[in-house]
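One protein chain omitted, others in place.
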Amino acid sequence: MEKTELIEKVNQILVDEFEVEPEVITPDANIKQALQLDSLSIVDMVALIEGEFKVKIKASEVSKLTTFQLLYDYIYEHYEG
Amino acid sequence: MTKSEALFVNEQIKELIPQRSPIMMVDTLYSATETEAVTGLTIAKDNLFCIEDKFTEPGLIEHIAQSASALAGYSARLIGKPAPVGFIGEVKKFHLVKFPSAGDTLTTHLNIISVVGNISLLQAETKVEDDTVCTVGMKIAIE
Partner (left out) sequence: MNNYDNYDYFDLLEQKVCDDGAVLFTVKLNPDCSVYQGHFPGNPVCPGVCNINMIRRCIEHYTNKKLIISDIKQCRFTALITPIKQSILNLKAVITETESGYNVQGSVFDEKESFIEIKCMMYDV
């Protein structure tokens, strides 16, 4: 899957799951703020991404993925497809 | 799997979970891996959550939460740590199929889907023999 296609897919599933406007998702935006995530709902995002792209996001890695761009890069790097 | 082959049974469960009578809702840990567990409970007639011999919704949810706690306790023991205290952070998509009755033995299959910080997201299904009793997603916050 091309990176642009992957980014589109990530954005789509996040918009659907967290019921936010697509415009809030920009590469440099902070994920937690854009999706209004708290300590309880972050794990939903991780589970969604892991399930959709068959990647494992180590618990220690999650705190580093602060912006959408970092998330895209991480998935693209670890995604076999 | 029968109780005799289980990892932890009855009194031994106290080593895995902090809850005590009258709200101990797991009596068997059949098997466990890092992310999965199979647990059980034989429902006593005087169980705290039995009403007219029906084991009710709070009992089912607490049984599943304590199943997750038992897994966390088992994993902690493997690395020489004490059993942690955990709380239900969120119940998601609980669906009741039917009430089990006093005397029934519940078997619960639980798997941990993701963990972030001290929050683990799990999915569980509870059966009596082959009949599904309920399914639920749950987040447990481990202290």
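Labels for the chains are A and B, by order of writing; each one numbers its residues from 1.
In this section, a contact is a pair of C-beta atoms (placed from the backbone, for glycine too) under 8 Å apart; a residue touches a chain by one contact, two chains touch by 3 or more.
Keep in mind it's a predicted model, so treat the numbers as computed, not measured.
Peer 1: Using the definition of touch stated at the top, determine which of A:I13, A:L40 or A:V55 touches the missing chain.
Peer 2: Touches the omitted chain: A:L40.
Peer 1: In the whole complex, what residues of chain B lie against the chain that is missing from view?
Peer 2: Those residues of chain B that touch the unshown chain are 18-24, 46, 48-51, 56-59, 61-62, 65, 85, 87-96, 136.
The rule is simple: only the chains that are shown with their structure count from here on.
Peer 1: Averaging over Cα atoms per chain, report the distance between chain A and chain B in Å.
Peer 2: 31
Peer 1: Would you pull the chain B residues touching chain A in the complex into a rising list?
Peer 2: Against chain A, the touching part of chain B is residues 89-90, 113-117, 119-121, 139, 141.
Peer 1: Please output the residues of chain A touching chain B within their complex, sorted ascending.
Peer 2: Per the stated touch rule, the residues are 39-40, 42-44, 46-47, 50-51, 57, 59, 62.
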